[in-house]
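Dropping the structure in here first, questions after.
A protein chain is absent from this complex, but the other protein chains hold their places.
As written, the chains take the letters A and B, and residue 1 is the first residue of each chain.
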Amino acid sequence: MNAIRGLWRTTPLVRSVLNKITLNRQFATATIPPIKPIEEVPNTVELDKLYKRVELEMRGIDPAVLLSYSWFCIAAASNLGIEVTKSWALRKAEKERHTLLRCVHIYKKHRVQYEIRTYFRFLHLQRLTGSTCDTFLEYIERNLPEGCALKVTKVECQKMPDHLTPPQE
Amino acid sequence: MSLFIRKYKPGVVYNTQILWRLNSTTAETQKQGEEEEEFRVLDILQKKTRIQKKAARRADIQPDRSEKMPTDQNWGNVWPGPRSFHPSSVPLPIRQGYVPKGQAPPGKKANAELMKIPNFLHLTPPVIKTQCEAIKPFCTEWPKLLNSEEAIEKHYPVEVITSDYCHASPTIRNPLARIVTMRVKLSDLKLDSRARDKFLRLVGDKYDEKTDLVTFTADRCPVRKQNLDYVNYLLTACYHESWTVEDWEKEKCLEDMEYYDFDMHPSKKNLVNWFFMSNNKENNLSDDEIKSFDTSSIPNGVEYKNAVSELFNEGENVTTLKNYDTAVRKLLGLPEKKVVD
């Protein structure tokens, strides 16, 4: 049964023939002319995507780890022949602060502050094709160190859609 | 005591301990007879056994792997993937830790600090190089003709911006990944002046005058694909809607104009009338003809037109007023304004 199904999927010719047969059989009694099987959609070549710019944003708790990681990204990009336009870090980390009383009940003037820092690092890449982008990002993301978050913003450039033409009257 | 006498043989040394033991357990020893040699000795200090145990255990601990490593080994095989630091497989004399001045920081063995920090030992430059060589066949080159921003913008004017997120959690989904942004330059869309005006009114603040970009952002659907479709739908709908002319749009009159159009205003008529009168000609043009009358046929007419439009569109300020002043003087053939000190 599976073999037949596989044949059904793979060979449009067989399918169309079979369709004709079954359809003919179905409508043999009725006078309705046999419906033509739906024409196969011509196999269009899937075009690769084009990414004008890819922006990587790394977040982490340790700036040294981020630096090493961005170094790795740049090394991988240069080995794969990808243009790196910019690489920089924020001068200061983003801090999430909680101010609490130092003492449990009294002494309101005396507070203690806790902060959680998030360090950022950015990397901009330029002009990647879809397959290059996928390969590179897969490689980079697989080697993401622990405690690092990565945000990849992809700017894809597309052709103007064909339906955006002024109406003909 | 009879037992002691029976067992006593010359030449065999019995210490006091054994004697004491025998004394205390006479009943049992009498039953077992000759087996008292295997009797468990009460070793209070337990010195002997402990030493033996330690010695036995140390023997089966292998020496460090790093000591046996050849100097020309392939490091990528030793440390193939991400892993916490392990001192016995890293042949480097690493130390880490904060110590008071003059002391050496803790070494690599039993150092939890080294285990904590994420290491890149699996990503040494030669390893990166070989791995990149391996994945290079999957990459394709950027088309050579698209070598400048202008060329890209000319052939691929639509920008679709999406974001992927990578984070540590059991699920790979991030709700922010659904957001899709689409940007198009307004000048790339084929619109006439009326359709352009309507398009701008439809998109509202999604149009940025400085960059000439129309930006559509969608985050209302849960999946990126849906948002992408929605953004495409928005662009298409706005575009085609701006081309359709409704009946009520014809009712738009001069007062409803959102900008000053010189050709539509009575100013134009006045200018043309003045031009004909100054040339002693009969002005018998209809209103439509006046509207389509070419201003450049009037000397200094274009300058005047620009100055008036600027004055109304930008508002009165020093530059526009000054421009208007010079334009009128030129048009009417008046002398230049004298600067009074």
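The rule we apply is simple: a residue touches a chain if its C-beta (ideal position, glycine included) is under 8 Å from a C-beta of that chain, and two chains touch if they have at least 3 such contacts.
Note that contacts and distances are computed from a predicted model.
Engineer: Suppose you had to identify the omitted chain by its UniProt name; would it be "PRELI/MSF1 domain-containing protein", "28S ribosomal protein S24, mitochondrial", "General transcription factor IIH subunit" or "RNA polymerase Rpb4/RPC9 core domain-containing protein"?
Structural biologist: UniProt lists the chain left out of the view as "28S ribosomal protein S24, mitochondrial".
Engineer: Based on the whole complex, identify which of B:Ser66, B:Gln131, B:Asn174 or B:Thr326 touches the chain you can't see.
Structural biologist: Considering the complete complex, B:Asn174 is the one touching the chain left out.
Engineer: State which residues belonging to chain A touch the missing partner chain.
Structural biologist: Given the touch definition above, chain A has residues 59-62, 94, 96, 112, 116-118, 144-149 touching the missing chain.
Engineer: For review purposes, identify every residue of chain B that touches the missing chain, sorted by number.
Structural biologist: 57, 60-61, 82-84, 86-87, 97-98, 106, 109-113, 115-118, 166-172, 174
Throughout what follows, only the chains that are shown with their structure count from here on.
Engineer: With chain centres defined as C-alpha means, what is the inter-centre distance between chain A and chain B in Å?
Structural biologist: For chain A versus chain B, the centre distance works out to 12 Å.
Engineer: Residue numbers of chain A touching chain B in their complex, please.
Structural biologist: 48, 50, 52, 62, 65, 68-69, 72, 75-76, 79-81, 127-129, 131-132, 134-137, 139, 141, 143-161, 163-167
Engineer: Would you tell me which residues of chain B are touching chain A in their complex?
Structural biologist: Interface residues on chain B, with respect to chain A: 82, 117-118, 120, 122-123, 125, 128-129, 131-133, 135-136, 138-143, 146, 152-153, 155-168, 184, 188-192, 195, 232, 235-236, 239-240, 243-244.
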